[in-house]
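Every protein chain of the complex appears in place save one, which is left out.
Right after this comes subunit A.
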Amino acid sequence: MRATRPLALAAAGALALTACGGGDSVDTGGGGGGGDNTLVAAVSAQPDQFDPHVTTAYASFQVLENVYDTLVVPDPEDLTMQPSLATEWQTSDDGLEWRFTLRDGVTFHDGSEFDSADVVYSYNRIIDEELSNSFRFQNVESVEADGADTVVLTLSQPTPNLLERIGSFKGMAILPENAAEDLDLTTEANGTGPFQLESSDASSTVLTAYEDYWDGAPSVDGVEFQYITEPAAALTALQNGEVQWTDNVPPQQIESLGGDDDVELETTPSVDYWYMSMNYGRPPFDNRDVRRAISFALDREEIAEAAWFGAAQPNQTAIPEDSFFHLDYSPFERDPEQARQLLQQAGVTTPLTMGLMVTDEYPETVTAAQVIASQLDEVGIDVQIEQLDFATWLDRQGAGDYDAFYLGWLGNLDPAAYYQEQHQTDGPNNYQGYSNPQVDQLLQQGATETDDEARKEIYDQAAKIIVDDVSYLYLYNPDVVQAWAPGLSGYQIRADKAINFENVELP
């Protein structure tokens, strides 16, 4: 039910149970010629399915990133939108009509030509069937072909972040026309990307290079994604040379891996953020002073350090430092005295009991919750940690049956994606029940403002109010941590955690 790409990737964990931990001899998979030139990547979970328009699982997108294309793609360096299947685009003066010119000579993996009908089909499938990303088209009135090489999107209101909406990840992938009728998209794929989906089973997913890829055939013959749930096992496999790449690195090992010659480790600040949310429907957490007291009682440095061993940046707002839209605003420094005063002012009798929902699906929530419990204990708040399986967790979040919870959101590029759905009155992800007319108005303004500087100004204002009201209690932005075999080249670690093996070359 969570719309943007949440960390709420329910399927990933459930499937991790069925994924056996690597260990098999390196099966280079069929097709693709010489097996020695296949990259073996260790990932933590099995994809739940391969329909890009339906799945919300990160494990699926790790694979799909290499199989499908979108009209535009984020630049690996700064995540600004660059041409992909669309080579150029024009916006009408009123901002209500976007014309995309499509690339020539692109073919799907089955050999069929790519044209505007495929784009119209793909977008309308998402809109008409109200699939998980349909909200990204909320301002789109129609998607029409104008000849074989042009697609026109007509909007109901100016949407400055339209490119981010249709290009930020492969959930907006272009499928061939009638793909849903011709193929079983949950297990099959027919994209325009650099690799074709060869096979997938309970231990691995195998991709083979697509020789006719429009940007030139990839350097390797194929990619095998092996599911290795245990971070320690994934790391060992990398050190032994059984796999050449992994994103399943235990944070506590980051430091010691720095000096390890068998492993090349890289980190980069991600666009994810982790937060605590309190339920406005449960007194006394509807009281702004109580929420502010809790915010004053926390030491974000210590929480980030505990969960990520230094590989996370404490942040009191959502948007990370490297982003243009970052706001340097930190009104809450740890101050137990002020926290106690605010609690008293709110008329709360201590000890106040607060349930904190966490899930073993994301172990850092359990770790962080224990630090939070210890810090809040000092100001007279007795935190009862409730460790749930993720399905139960989501049910209770949806039902509003909690005092507070701890979770994160990942992969946001545009400021609207950070704030709109989470903090607008009755927003789809506003589970906490926050409502502030001023914020609503600012978010509406920001969604249609076309000038970047002016937009930043608007979102800065909104963010300040959200932080001050403690709608979300923002804690930190973790780093992306990935490791690969020394000598592996052509791979770029990205803040949005997209994993693209198009140009990778084995040592």
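Everything below uses one rule, namely that a residue touches a chain if its C-beta (ideal position, glycine included) is under 8 Å from a C-beta of that chain, and two chains touch if they have at least 3 such contacts; residues count from 1.
Rule of thumb we're sticking to: contacts and distances are computed from a predicted model.
Hidden chain, UniProt protein name from the list "Ubiquinone biosynthesis protein UbiV", "TIGR02186 family protein", "FecR domain-containing protein" or "Peptide/nickel transport system permease protein": "Peptide/nickel transport system permease protein". Although one chain is not drawn, the whole complex shows that of A:199, A:268, A:338 or A:367 it is A:367 that touches it. Here one chain is not drawn; of A:138, A:156, A:330 or A:387, the residue touching it is A:387.
The chain not shown here is touched by just one of A:80, A:156 or A:252, and that residue is A:252.
Hidden from this view is one chain, which touches subunit A at 231-232, 250, 252-253, 256, 302, 305-306, 360, 366-367, 369-371, 373-375, 377, 385-387.
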